[in-house]
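FYI, not all chains are in this one, though none of them got moved.
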Amino acid sequence: MNTKKVAIVGASGYSGEELVRLLLHHPHVELVAVTSRQYAGQTLAQVFPKFASHPQSQVLRFSEPNAALLATQADVVFLALPHGVAAEFAVPLLDKGCVVIDLSADFRLESAEVYKEFYGHDHPAPDLLGKAAYGLPEIHREDIKQSMLIASPGCYPTSILLPTIPLLKAGLVKTTGIIADSLSGVSGAGRKADPDYLFCECNESVRPYGVPKHRHLSEIEEQLSLAAGTEVIIQFTPHLIPVNRGILTTLYLGPAKHFSNAAEMDELGHAIAASYAAAYGDEPFVRLLEGKSLPDTKNVVGTNVIEIAWRLDPRTGRLIVMSAEDNLVKGASGQAVQSLNLVCGFPETAGLV
Amino acid sequence: MNTKKVAIVGASGYSGEELVRLLLHHPHVELVAVTSRQYAGQTLAQVFPKFASHPQSQVLRFSEPNAALLATQADVVFLALPHGVAAEFAVPLLDKGCVVIDLSADFRLESAEVYKEFYGHDHPAPDLLGKAAYGLPEIHREDIKQSMLIASPGCYPTSILLPTIPLLKAGLVKTTGIIADSLSGVSGAGRKADPDYLFCECNESVRPYGVPKHRHLSEIEEQLSLAAGTEVIIQFTPHLIPVNRGILTTLYLGPAKHFSNAAEMDELGHAIAASYAAAYGDEPFVRLLEGKSLPDTKNVVGTNVIEIAWRLDPRTGRLIVMSAEDNLVKGASGQAVQSLNLVCGFPETAGLV
């Protein structure tokens, strides 16, 4: 299998660092460039001592981000940049024929208006909107394989979309009244020097934020609408909890067909189980929990796996679905590498197990 | 003001320990007995070094629980015992004229059948059901003042009932479709040697549990039904998060009257604000947040305060209400002391600020 040359732009944040970890050990990848204005000139080993055991970390130095140069060095470029900045950086790379896998929100939406509504500024490259594949491999695998531009999903969207889409597609749940209550570790806020994320402000603290209109709603609703074939508006409440990594999402869904006794509940249960089995039974990175097991972030941290469990409540008639993922792996960098594998024709699990 | 003699049965668990802390410093209370089978014979200072600076901790020794003896020593007895055990212990104390403030679930319900459904065994003293005051002072203050038996509420119920009851009473929200999503610190599981609550099993872990039918639903729904004047069934999902103390509850409520534009939303908002102000504007232990503030457990830990904030979502038409409390104080021992103050005629905030 041919090795691909890969670069990471914005490699000093948490997602970028996680990309470095995964790509250094990827069997079919050569990591040829990492950029960071702050650390330009230093080796990977100097900035991230934990990678120092890898030989490449001793020689690869952070460089200033330079799209023209990167385009000559790399076949595939990961962008781990802030929203707004990523789009501008992507254009020259795409022009030169690089595959771009963007971890920002810049290419996740189809509509420039929705982008502006949720991100507060005009889209920097509206011509490219709608041209990217949404990089959720379990849902858009074929698109990803054929795309030069992949918009890797957000961490919250991944934790909500994967459990919900099969049920919507199968018509098992209502498209209205969906609630997603999510709990995220602090790395989701990025490595930025904001007092709100100091250790003493987060430790022994639990708090909601961004209520009721978080930015990620835009891509969540666009993808859910696509799956449902009708416009879907959901309720989404994120909370910050004192762990480094992990997102736990609890979803409240209304069954499309009301059940009023144990037999009907069983029937619905079988349909739900069958729907998940059909969607994810062969997926290497989706773990459908059985028996009494419920998701726990500690079972997925450091892996590209999302755990999913569900319960029907005979008292309320509602369906509760719960998921757990590592926000930096399946919710960001691991999923981006999964897309890399697809677009490059590597085994989908390469570098991820 | 006359001092009352007070005892704590089961003083070695987390709620018991918190009662010790509060009662040692209470201006109108003499702590005359603390019981614990495990620590009988040892002083408070030996078992809990953090209380060693208080002179009483040097002389007060844990004793074996003995209802007959306690009845001769104390005017008021707090029971911090497991469910099922508390009821049996209460009977002889009540017979001897003691006031009993019970932190277990044994007297929180009116119905022996509901008790059996949720707790899995027959109620040990069914004659007493319906005779206790439910010890939520902001809702049942007059009942508490006149009762010899006070059933102090559970931690989750407190975090759900206080934000919801005023809205139900005012008819502002629907009685159906209520969802409570709660996050609790690990002390809620008690000081028991269960591997599930070891440091390494909880740290860097977030997980739901007890889905979909947690025991606390019984008292939550009984109290909500009482407030609404109709039977209320809710959805409740507890989660375990790695903090010592604190419960953060996010409630999803449907406005009784649909709003379809900004003016109607404002009108509803004013009604909600007015309802909360009327219910809690003068309450010393309810903090109604204003402006952009949202609840954060770190602002209430160690205090008897519950924080409440709410948001109307114009996109979904839903009302989101969030609360934060210390599960061991407002959710357990602090609230029990608040009831003590009421029943003894002390200032309601005595020993709690």
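Here the chain labels run A and B in written order, and each chain numbers its own residues starting at 1.
Going forward, a residue touches a chain if its C-beta (ideal position, glycine included) is under 8 Å from a C-beta of that chain, and two chains touch if they have at least 3 such contacts.
Quantities reported herein were computed from a predicted structural model and do not represent experimental measurements.
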{"item": "Assembly size in copies, with 2 chains present", "value": "4"}
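In the analysis below, only the chains that are shown with their structure count from here on.
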{"item": "Between chain A and chain B, centroid-to-centroid distance (C-alpha), Å", "value": "39"}
{"item": "Complex contact set, residues of chain A against chain B", "value": "179, 181, 183, 185, 201, 203-209, 211-213, 217, 233-235, 237, 239, 241-246, 248, 250, 252, 294-298, 301, 311-313, 315-316, 318, 320, 322, 324"}
